[in-house]
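Here the complex is missing one protein chain, while the rest keep their positions.
Then we have subunit A:
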């Protein structure tokens, strides 16, 4: 409806039906204007007529709709009447419901009171029933029944009993109560006594029988204490038996070296089994949350028995004495009495195993007790939960077992450290380098030992113990072992006097031949010299392998520790500690890398520099102030660079064979730096013609091409200055330098100072010094 009406409405409210106002028309004087306005008005008229037609076309539709509306009228009146009627009915229903519900409420209250009355009557009846029942049960020695009656009585609402006494039946109730109270006292005493007797005689069925009765009488603590006493006595006799067996066991047995760890394991497993077996009955008859109490009792026995095992262990394995000897020999370095590290091996294994079993057991306790508390404390307040948590922590932390094991580990660590140091020393003394091997036996041996020691510490499951051994391992590697490598390197690489004599004859074979001619003494000298050389190169390889081994060790230990500690609850902290200790290995590795760098520098200084220097300075004897003829001659017979390349190749061949590829590459890089430096020095002592400059450029290109082919390092940078010198020496005129200098340098970065550029220009015999001086650089 709206849609039809709105366009018409909008149109009629338009400001004026025509865009031209009457006044405007009246004020028109110009014919042209008049005609234009007239035409416009005509157009508008046509427009208006069109619209009118449309509107009158809509008339019939609107009329139909009006008719329909009129027909709806009466229906609306009907609806209104119905609605009023409905509202009346709802009101009526509402008041009716109110009425009824208040009656129901009253009824409800009455019912509740009735129930209470019945309950009270029941209670009083129960009271009587209990009184009678207890008497009969006690007479029949049916303690369960008697206890059930007392339990019923104890769980009666005390206020109800009080009310009943004030009521009409006071005397009867009083009598019942008195009887019951007396029965309660008697029963408690009786049952407790019977339980004690059963515990004393170790009669399990009876123990269990009375253990179940005690909580009915509210004697939870006593029940648990007695039960624990029974379990402890069982535990003790079994433990003593096991210890006796252990002491008398065959020394040749496979498990003999671990017999005390095994005995401790038996003890702890025994307790775990007790918990498995008896937790259900405790939970059923005493409710959840009681395991802690039971275990505080059991733990005392566990502590005592574990103590006995440990004492025997210390005694039989001579543990403390071993520790003392180790301690004093580490303090004074060389001591009279010394323990063979191999002797410590079994005892170290046994201790870590004992520790791991104790940790396992304590974790088991923690898990079980926590779970039990959790069930009991489902609705408890935070403070109660926290209190329980703390009790548990204290039980685990302060128990004698924990302390004893910590003491054992306290002795273990210095002994393991001693084992590690001594065995590493041994590996160093027994070091051998197999022919054909780049590094010698000690590097891998040392890392095998270190890994073994830390892994053993790891089996203890004690993160502090692991950290301590990692710290010691780092100390051994960083001080003791590094010192060994440093000493070997400090012996130095022998300067080759013979090689100086027979310059150019550098292959080992010809060296041997020439030395054989010089007599035996000389050859011996050469042999030991060769040994020293090999030793030096092997040590360099060793240092490199070590720094690699350290990285591997770190990675392996990281994953081992992660595996071991990740399953444990609250292990993030232990993990963080271990990671922090392990990260120190990175320092150790970089210290070795520094050492390697220094050793290579030393090698370069003693073995490469003295050789390379004369080869390079021989450049001086090759004239570069040359004409066409000599230049062509040089082209046919290379005067210098090919010889140099051959010499370098021969010199480095020895190192290439004896050094690991990475180190060799670094050494080559040092060699190239040296060549560049020496060549630069030499160039400044020469003179050049234009063609000489060209010759040098050729020579330099060959050299750079060769050196680039033998190392993975970039050579260009090291030879940048020389290349630029060659460029300058190749100029046509002095002023040509300006095409490359300053704003014209383009991508070229000059490594030469202006003064050096002048110096190089001056090397050209055909450049006049005035021209050079006049240059503006």
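Throughout what follows, contacts are C-beta pairs under 8 Å (C-beta built on N, C-alpha and C of every residue); 3 or more make two chains touch, one makes a residue touch a chain; residues count from 1.
Following the convention adopted for this analysis, contacts and distances are computed from a predicted model.
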Complex minus one chain; that chain's UniProt name from "Ras-related protein Rab-30", "EKC/KEOPS complex subunit BUD32", "Ubiquinone biosynthesis O-methyltransferase, mitochondrial" or "CMP/dCMP-type deaminase domain-containing protein" is "Ras-related protein Rab-30"
Across A:577, A:609 or A:656, the one contacting the chain not displayed is A:577
Of A:601, A:632, A:714 or A:745, the residue touching the omitted chain is A:601
Touching the hidden chain, out of A:407, A:633 or A:649, is A:407
Touching the hidden chain, out of A:225, A:465, A:582 or A:761, is A:465
Those residues of subunit A that touch the unshown chain are 331, 390, 393-394, 397, 403, 406-407, 409-411, 413-414, 417, 462-465, 467-469, 471-472, 474-475, 479, 483, 486, 489-490, 573, 576-577, 580, 584, 594-595, 597-599, 601-602
